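What follows is one structure encoded as structure tokens, with my remarks underneath.
All protein chains of the complex are present and in place, except for one that has been dropped.
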Amino acid sequence: MRVALARRRRLLAVGLSIAAAGGIAAGCGSSSSKESSKPGSGGGGSLTVWHYFAVDTQTAVLKQQDASFIAKHPGVKIKLVFVPFANMNQKLIAAAAAGTGPDVIIADGAGSVQLAAAHAIKDMTSCVDTWSAKDDLLPVSKRVVDGKTLGVLPYGNLVALWYNKTILDKYHLKPPTTLDEMETDLATVTKGGDKGLLLDGTPTFTSAWSAQGLFTAQGVEYPNIDTPATTSAFQRLGGWASKGWVPRDVTSMDQPTAMNKFLTGKYAFTINGNWEIEHAKKDAKFDYGVTTLPNGADPGRPYISGETAMLGNFSKNGALACQYLNETWFSPAGQRLTLKGIGSLPMLKSLQDEPQLKSDPIISVFVKQASNATSVPPGNQFTGNSTVWGPAISKMWAGNDNPAGLAKKAMADLKGVLAKKE
Amino acid sequence: MSSVSRRAGLPARIVMLATLAIYGVPGLFMVMTSLRTNSEVYAKAFDFHFRPTLKAYQAVGDYDVTAAVWSSVRITGLTTLLVLALGVPAAYALARMVGRLRSVGLASLILLQLLPASTLVIPLYQVLRSLGLLGSVQGVIFACTAYYLPFAVILLRPFFLGVPVDIENAALIDGASRARIFWQIVLPLARNGVVTVGVLVAMIVWGDFLFALTLLVNPSDYPLSTLLAQQVSDFGINWPRLMALAIVAAAPIVALFLAMERRLSAGLSVGGVK
Partner (left out) sequence: MAWTAAVQREGARSRRRRRVRLPWQLGFLAPAMLFLAAASIYPLVQLVRMSLSDVTPETIAGHWPFVGLRQLKAVFVNDQFSQSLTNTAIYTLVVLLVALVGGLIVALGLSRRGRLSKTTTTVMLAVWLAPPIASGLMWKFLLSSDGAINSVLGQLGIARRPIEFLVTGRLPLLSVALVNAWIVVPFAAIVLRSALLDVPRDILEQADVDGANGRQRLQHIVLPILRPALLVLGSLIVVYAFKSFDFIYVMTGGGPGTSSSTLPFLGWKLSFVAYQYGQGAAVAVIAMIIVSLFSIFYVRSVKDEVQA
């Protein structure tokens, strides 16, 4: 596992740093030449796409992708079905149990092992082989489990450290690069009457997602948490909560709420994602910046994830669905749409040299952070993230319990979850 | 009309003002929030100095609100009718039963009421599929009817207890059939109760979103309540839009309630006491 992750990281780093000269043009060309040779490209057909996009910038990108496909295939109808995030997997599995479901799913891919087990989605390996971008995809974009490609990420999302420059300047502080500096900064700003760090602390996997970098920096590598490092990390971070550096009610604060509160200008930091770039541009009334997560003895490494494109198992139009993904989300043009529209990182190697990725002071930080990001754990490990690790972190931020006790209990409970057959 | 606290002027007044504050202030907050912008709301939750904007309501207009209203009306109307058509005779029967059968009937109604909707979704999917109703508005109506029928019967039964048995017995002696007695004598006497429970069921179904959300696949079939659930995503809440949509969604049912209020309080008094 560790080896695989490390390899993936290295590949990603390579992918993000190496620009394939002329790759963009080649990608475009091959895409359009292939499309005309495909059967049924000019004919009709309909696709149902399930998604949970509810933010304007995201739905706009979704609609642009579809419009570009319909423009090339006038007979095709695309039906977008919104399913709330919380109900998506439930609805997919219930639909599969009844022998039906959508053609394409753009949703959280962390449950893809379960979705595959329930026959809600199918192996995309042969589909991806027909894509013009098949050799151009960053390895981290594919969710491969037991040799099956369960889903492919059209873009990467990850967190880094956002800081309020106006507040830091007031105390003559620099954006922190280590946990020690971070603690000094937090102590200084909170002493001066400003507020500290915001991050998702809700009792599910999102709090594990947000705090992941703070744990890796202290040598905690989920799911191998049965180490003394976990206990000391819980004690250290639990101290942040008890000192008031992290407000205790982050336990009911999800990522977007944390961002919205950060944008009020009262908080010095938030650990938050690249998908908020446009939002921040629009609403921030103070100077802000983004820096990579603070390092400890080990580097602070976030998860890289994002929505995942999956193919429905009960699709009647499998070939068209595959073609849709090829020509929209995974085409260079489609990838640029998501970069421009939601600030999400492209997953094609050939696009890693896009001017925006380097010149934009904020996106470039996320690109840098991506070079040491890790994939979200699959299957039971993910379930453990939602049911044990996330709730334990949430309790840690609440500060009602002894951090060492929480760590110990999390270690024991996680063993039970990981022992279950998948 | 008599009144208990007619003379208790001051305490009643205090209670009313307190109630008005406890419900009015959050209500005002909802309305105010719907007239602001999202970043303003986060910057200062409660603020009377703001420039009202109708942007949120315009954004609501971007959705296909007419289709959603039509879907809500269909789901609410037909579910209510079905619940009443099945529930009214059943409640009457249970009101005229004694002994073990009644106990079993009532206990099972309570039990059926208990099923959490989320656990029902998977079996319901299978039932609806075998009926060919999956993904259709009819399927949602079927599920909602099943879910709210026990509730309606429990609420309806007391209204029929309030109808004197003597009248029915007299009619029986005159040779009237049970069906005729029910239709011509009992039902008119329990009319208020039926209307009351009908309005209550309609209100609850109007706000229900779980069944529509999980059982429908065509977004143009989504009712208003589901559009509302759509505002809450993993990528944030747009407060003004959420509140604007909540107000738009609640408005028709509030209007229905106000129109029915007089009959409703009369009806509830029978149901509550007897």
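For clarity, chains are labelled A and B in written order, and residue numbers in each chain start from 1.
The rule we apply is simple: contacts are C-beta pairs under 8 Å (C-beta built on N, C-alpha and C of every residue); 3 or more make two chains touch, one makes a residue touch a chain.
Because the structure is a prediction, the values reported are computed rather than measured.
*Asks:* Among B:A107, B:A170 or B:A259, which residue is in contact with the omitted chain in the full complex?
*Replies:* Among B:A107, B:A170 or B:A259, only B:A107 touches the chain that is not shown.
*Asks:* Considering the entire assembly, which residues of chain B contact the chain that has been omitted?
*Replies:* Touch set of chain B with respect to the missing chain: 1-6, 8-9, 11-17, 19-20, 22-24, 26-27, 29-30, 33, 45-46, 85-87, 89-90, 92-94, 96-98, 101-103, 105-107, 110-116, 118-120, 122-124, 126-127, 142-143, 145-147, 149-151, 153-155, 158, 161-165, 178, 182, 203, 207, 209, 225, 228-229, 232, 237, 239, 242-243, 245-247, 249-250, 253-254, 257-258, 261, 264-269, 271-274.
*Asks:* If you put the missing chain back, which residues of chain A would it touch?
*Replies:* Residues 86, 89-90, 93, 96-97, 99, 111, 114-115, 117-120, 201-204, 247-249, 251-253, 261, 266, 383, 386-387, 391-392, 394-395, 397-401, 406, 417 of chain A touch the chain absent from view.
In this text, only the chains that are shown with their structure count from here on.
*Asks:* In angstrom, rounded to a whole number, how far apart do the mean CA points of chain A and chain B lie?
*Replies:* 39
*Asks:* Can you tell me which positions in chain A touch chain B when the two form their complex?
*Replies:* Chain A reaches chain B through residues 48, 52-55, 58, 79-85, 87, 90-91, 93-95, 97-100, 102, 108, 206, 254-257, 259-261, 263-265, 275, 279, 282-283.
*Asks:* Residue numbers of chain B touching chain A in their complex, please.
*Replies:* Those in contact with chain A are residues 38-39, 42-43, 118, 121-122, 125-126, 128-129, 134-135, 213-214, 217-219, 222, 229-238.
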